[in-house]
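Encoded as structure tokens, here's the structure I'll be asking about.
Only a single protein chain was left out; the remaining protein chains are all shown in position.
Per-chain numbering from 1; labels A, B, C, D and E assigned in written order.
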Amino acid sequence: MSNALPTTDKKPLNQPLGGDVVPRFAGIATMMRLPFQETSDGLDACFVGVPFDLGTSNRSGARFGPRQVRSESVLLRPYNMATRAAPFDSLQVADIGDVATNAYNIFDSIDRIETAYDAIIANGCRPITIGGDHTIAWPILRAMHKRYGPIGVVHVDAHADVNDTMGGEKIAHGTPFRRAVEEGLLDCQRVVQIGLRGTGYHADDFDWCRQQGFRVVQAEECWHKSLAPLMKEVIERVAGPSGDAPVYLSFDIDGLDPSFAPGTGTPEIGGLTVQQGLEIIRGLRGLNLVGADIVEISPPYDPQGTTALVGANLAYEMLCVMPGVAYRS
Amino acid sequence: MSNALPTTDKKPLNQPLGGDVVPRFAGIATMMRLPFQETSDGLDACFVGVPFDLGTSNRSGARFGPRQVRSESVLLRPYNMATRAAPFDSLQVADIGDVATNAYNIFDSIDRIETAYDAIIANGCRPITIGGDHTIAWPILRAMHKRYGPIGVVHVDAHADVNDTMGGEKIAHGTPFRRAVEEGLLDCQRVVQIGLRGTGYHADDFDWCRQQGFRVVQAEECWHKSLAPLMKEVIERVAGPSGDAPVYLSFDIDGLDPSFAPGTGTPEIGGLTVQQGLEIIRGLRGLNLVGADIVEISPPYDPQGTTALVGANLAYEMLCVMPGVAYRS
Amino acid sequence: MSNALPTTDKKPLNQPLGGDVVPRFAGIATMMRLPFQETSDGLDACFVGVPFDLGTSNRSGARFGPRQVRSESVLLRPYNMATRAAPFDSLQVADIGDVATNAYNIFDSIDRIETAYDAIIANGCRPITIGGDHTIAWPILRAMHKRYGPIGVVHVDAHADVNDTMGGEKIAHGTPFRRAVEEGLLDCQRVVQIGLRGTGYHADDFDWCRQQGFRVVQAEECWHKSLAPLMKEVIERVAGPSGDAPVYLSFDIDGLDPSFAPGTGTPEIGGLTVQQGLEIIRGLRGLNLVGADIVEISPPYDPQGTTALVGANLAYEMLCVMPGVAYRS
Amino acid sequence: MSNALPTTDKKPLNQPLGGDVVPRFAGIATMMRLPFQETSDGLDACFVGVPFDLGTSNRSGARFGPRQVRSESVLLRPYNMATRAAPFDSLQVADIGDVATNAYNIFDSIDRIETAYDAIIANGCRPITIGGDHTIAWPILRAMHKRYGPIGVVHVDAHADVNDTMGGEKIAHGTPFRRAVEEGLLDCQRVVQIGLRGTGYHADDFDWCRQQGFRVVQAEECWHKSLAPLMKEVIERVAGPSGDAPVYLSFDIDGLDPSFAPGTGTPEIGGLTVQQGLEIIRGLRGLNLVGADIVEISPPYDPQGTTALVGANLAYEMLCVMPGVAYRS
Amino acid sequence: MSNALPTTDKKPLNQPLGGDVVPRFAGIATMMRLPFQETSDGLDACFVGVPFDLGTSNRSGARFGPRQVRSESVLLRPYNMATRAAPFDSLQVADIGDVATNAYNIFDSIDRIETAYDAIIANGCRPITIGGDHTIAWPILRAMHKRYGPIGVVHVDAHADVNDTMGGEKIAHGTPFRRAVEEGLLDCQRVVQIGLRGTGYHADDFDWCRQQGFRVVQAEECWHKSLAPLMKEVIERVAGPSGDAPVYLSFDIDGLDPSFAPGTGTPEIGGLTVQQGLEIIRGLRGLNLVGADIVEISPPYDPQGTTALVGANLAYEMLCVMPGVAYRS
Partner (left out) sequence: MSNALPTTDKKPLNQPLGGDVVPRFAGIATMMRLPFQETSDGLDACFVGVPFDLGTSNRSGARFGPRQVRSESVLLRPYNMATRAAPFDSLQVADIGDVATNAYNIFDSIDRIETAYDAIIANGCRPITIGGDHTIAWPILRAMHKRYGPIGVVHVDAHADVNDTMGGEKIAHGTPFRRAVEEGLLDCQRVVQIGLRGTGYHADDFDWCRQQGFRVVQAEECWHKSLAPLMKEVIERVAGPSGDAPVYLSFDIDGLDPSFAPGTGTPEIGGLTVQQGLEIIRGLRGLNLVGADIVEISPPYDPQGTTALVGANLAYEMLCVMPGVAYRS
């Protein structure tokens, strides 16, 4: 694959701490019990948290998303038994902790996130972000655009997140993709939204997306079937003519039905199944993914960790489709 | 549509309080944050609660159903993004509060419910009821029959609710449709039951239904597929020869699988998906629906509000298929 | 009592909806099931919510405080069986709903709160506020100061809330009393803080309070005994020489031990008992209380409503010591 | 002690199944893992459940009280380490299961309970009842009166439960002691109520009790101190001149503060501590206790079993003060 | 069917206690409220608990599985409404309680389990086991092998459970089928594993199974469709040439997706639906099932009992496909 990263000279590669060495319930919970390091230095990919929920319209709590996803991620083992991906065979990966957000100031937080991502991706490291609410996609996409130019996006969500304002404010968890379009961060022909549904403030909310050139796949189109065929279409669209245009995956956990992911702030019934969520991510293999996020996991509404466990797994699956990942035969 | 209500002279129509005006987590929780009024006066449709669980065989708690459904309904916005229904464009709708049940006396409660519904529907207002346990369907159907004559019913449930008695009693949440048949309230050829399943006291419980002329669709018939084809058959059957015979929708939340709706009193595994639940309700568009209910939501078993959220959405979808609802192009 | 309000000409006075009329679990949950009205017009006292948690340092969720306190308040009956207070015999009281905060902008929210309270207290109405996080005390005190001049404060809390900044910000739930002192809103000799404890960022945090002239009663001083004697001292101090200087009560639910009030954002062990909390409020009888609040109830951490129930009761007890309340013999 | 039962000829006495024989988490949960038998035949004392909550005014769920108390009771061991009571050294005790209540009919349930207790106590067996809501005290007292004549009562509760009606009904969980007085079941001079508090429908609710001759100890009288001195007074009052007049103990779990017993239907803050609850029960040693109950435990509001554990322990302590219990030196 | 058991002379057969006789929430919770007996004497089939979780790698708690499954099983009625199975028409069934495991010693527990099953199956009784973690399958299979020779297995699980060691130990919940293969307990050509998925320690974990001759059906093969066709293949494989070779069903609840069964110790996303779980069990009708288990239900992670309810139903469905069960026409 042309976008594979050369990794041979980077060994030894970090490995998740195995349950055979230290029990899964023991030790300090980093993501997948990988080594922690403070920057992305030397990394091909990283897990990074953005504990932030100041843009939330209803139930807050996503500020604890990174911590609970890390806790539930202790169950994860290195190999993907479905796809035979072996990410730790070929990529250097670590948990680089959380962006130091400002707990009281949404504006400063957005700036801090952008600055942090400028640094994280400066060396080409591909971040897998654990949110935080969806507001954070905007500063991340700003950083991505500076580094990579217009970005294609695969956006899984119950909501289009293209409001002009919420409560009169430009910055909120329902506006990031509107801001991104306005600022020219996206290559709109290479944007796909999957899972949109529910009730809306305006009957034509999703039409605005289509007018920008997005491919919009409402949840109802996905019911009762495999999304593998859809993903072929998606890949073709977002990869661009060259096949390796930069693509960002933004996965709002509320894209899934609340039966799979109840712990979120603005749940909408009738969503994707987790099996479809896996098909979407696995379907992105081969793209030039420059980063990905899983957002809107709200631990206070997830007391047994069910939703965080889904998030941890999806974050791992995102790693498995990053360019350069080895696959065992 | 012949049964559309003329609404032009009723403006201004009530609108749900928007999240842009007052945050969703703020304000007193009426259904969808609609205006509250004490009677159905001037209304085309209304939301009404029946807080009652004295007919419950196992887990009680449905008495709190109306309150928690209202709390979770604050997430709902006015437009249906799947069907483009815009109920508040053409119907006058309000939350008329709860029927004042008797907390200690099942017999008196049943009488109070019937009396309340006599008044609610006297002007043709179409009530969408938030239960309460399923016992309440009986007094509601009595009122419906007095106003409209024999009623067709679409009944979604895990249980047939046609027991002769429970624990020796004639009035209980497993008997309402037996009582309704006995009293001639139903047009039995226009009754469809969907989602029945589980274990039974008698092997032939569902046969009794079929003997009355009901169409019984056991849950197993529904597995792994869209119910859109089924709904075409259902519509044809329940609409009657004229196409506008009166139909009542009674939706027991336990018709859905417990993975979607765990907060209920007598859950049965292997049920309908919430996507199928939406297909059922959306499939009723065009009928002369004279009322609908969503029952058996038990908040004490639903601490994160997941089930109540499903109930709130289903109640909204019921509104969207009421006669006279406008659809945006 | 000199500060008793003349109420004879205001009858009929609002009464909480009784459980004998409508079951407690029924109906729309206003505070104590009192009538709702949109302003404080004609009211001697009111319950008002401030759903806001953008100033929270750790666990958010207090935005849902007003809604859950209202839900749990349905258990309350009109008479105080301990003190024989009969607030609805002599005061006109209603639930005036929530301040429309801005869910995404802490600065605008603070302005909105101040503006709202300017209006609420313009007619002398005494608001009992359901928070929200403690940040809201600052804009409320600003409004109080404009109306009444320097205010005495009885402040029950685990934390002194006199930080200069938190995370570099001036506005946060740990800073309201610092801001209030700086702006001259308080009559510092008439300020008492009760229940302070736990760990601190600076060893001398509480000394700053004492330097302003506050009486600081650390939690350890309160252990294992009645606070009735303390309250005599408190009354004397805060009432001022005239005996009727304006006093505001600000009660952070985390002043109580987490065993009584687990549902809060920054719990500290070793706190006051709820019995002591009742002694504190009941001990304020006779003061010219111009308003009161109960803040920092965080429903996501209170799934059975235990903490909200405490909050609802304390809010009722605050009403019972408002000037002009009748007491049954 | 004159009222000690001769037990020597009854050996071998039932013993709770020990954790050393079968792990505490194993086996079918009877009360204390005692043998189950269907009647009180041959028993000195028994544990019996009354799963009933049709008299509940707010939160139901007490119907599951017996089952959850049994589950939590598995932690109990045979000896009382504080008092050295060894009830299984001298009494024959078993779990006799639950009264078969009628889930749908409060009137029939009340009759069934009375009939069941007539049989249980016919041989002098002293029942320790696990409720169920407090309505059940009325039919139990009826049976007690038939067997023993006017009964003295120690009644621990937040509420006096002497309403004439609730919602217009004579039978409800707030009326049993009114009914009992009206029917002459009680020896009113030998009635003590401890822990009353909260808000009331009428300012003089507790005065009615006093007018009947009850000793009423409001919760505030109990705060911050040992109840051992009070219990001396109580014993003297309820034992009657002979010292062995029949006494019934009715313990509503909401007599305790919600911090100790959150899982109940109508919690009131400012209640007794569990230490005081233990002092009350232990303080009854020496009386001619003819029966006892622990009521109003509502498992749906007690997901970790905390309240049921309190109930299980209090039921055991009740056994320890039954006449005839041996004490180890 | 050749392996039908003659049952005519065994009447009267035990029947589950009906909700019409005693309310479902009442009485001591045995499995399905069947009679309890201490041994399998005279039984065709039995329910038996193995409260054990010392082999658990992450979240423990399965020790409480039997107790909570019994509690939730009270909802079950005697007839299977989907298949018309009427197990209590032809089989003598009871709840024989729990194996007395050793709470502190995994080695001794394993021995005790094997010994207990030797006795249970000595008379041909077919046990339906409620676990307990999956370690218990090993000693059960040992007993089965002694009685029946090499066993075919239908193994539903997210994990293959064929690790050589875990944390260096041979006995753990991830090793039972490795041990069973090593000891020759299984007829490997008659072993099918369904639902395997997730992440693994070794990329070739499932290949080892295939090398033994197992048919491995990974979860992804099952997505979005009925498993009825698969079950035809399964039946053919496991029944053996004679059609009545002995088969054991081992059903790890984590074979289901966590949306259906969140209360388990090592949940993996993307699993089977409960509808598929039912198809699997119902698809085994006609086999010579010599026993079955449902394991890894962990009540501490299942506070509303959702997972235990699934387990109770699956255990009932297992009974319905035991040889000799009558089916109503």
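The working rule: contacts are C-beta pairs under 8 Å (C-beta built on N, C-alpha and C of every residue); 3 or more make two chains touch, one makes a residue touch a chain.
Computed from a predicted model, the values in this text were never measured in an experiment.
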Using the whole complex, pick out the displayed chains that touch the missing one. A, C, D, E
Across C:161, C:257 or C:279, the one contacting the chain not displayed is C:257
Subunit D residues touching the omitted chain (full complex): 18-20, 23-25, 74-82, 84, 86, 224-226, 257, 259-260, 274-275, 278, 303-304, 306, 309-310, 313-314, 316, 328
Where the missing chain touches subunit E, by residue: 53-57, 59-61, 63-64, 102-106, 166-169, 171-172, 300-301, 303
Name, in rising order, the residues on subunit A that touch the hidden chain in the full complex. 19, 21-30, 36, 49, 51, 63-64, 66-67, 70-71, 95, 97-103, 303-304
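Note that only the chains that are shown with their structure count from here on.
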Same or different: do the copies subunit B and subunit D touch each other through matching residue numbers, with over half of them shared? same
Looking at C-alpha means, what's the farthest chain from subunit D? A
State, to the nearest whole Å, the distance from the C-alpha centre of subunit A to the C-alpha centre of subunit E. 38
With chain centres defined as C-alpha means, what is the inter-centre distance between subunit D and subunit E in Å? 41
Each of the following residues of subunit A touches two or more other chains, namely 57, 59, 166-168, 224, 257, 259, 301, 303
All chain pairs satisfying the touch rule are A-B, A-C, A-E, B-C, B-D, B-E, C-D, D-E
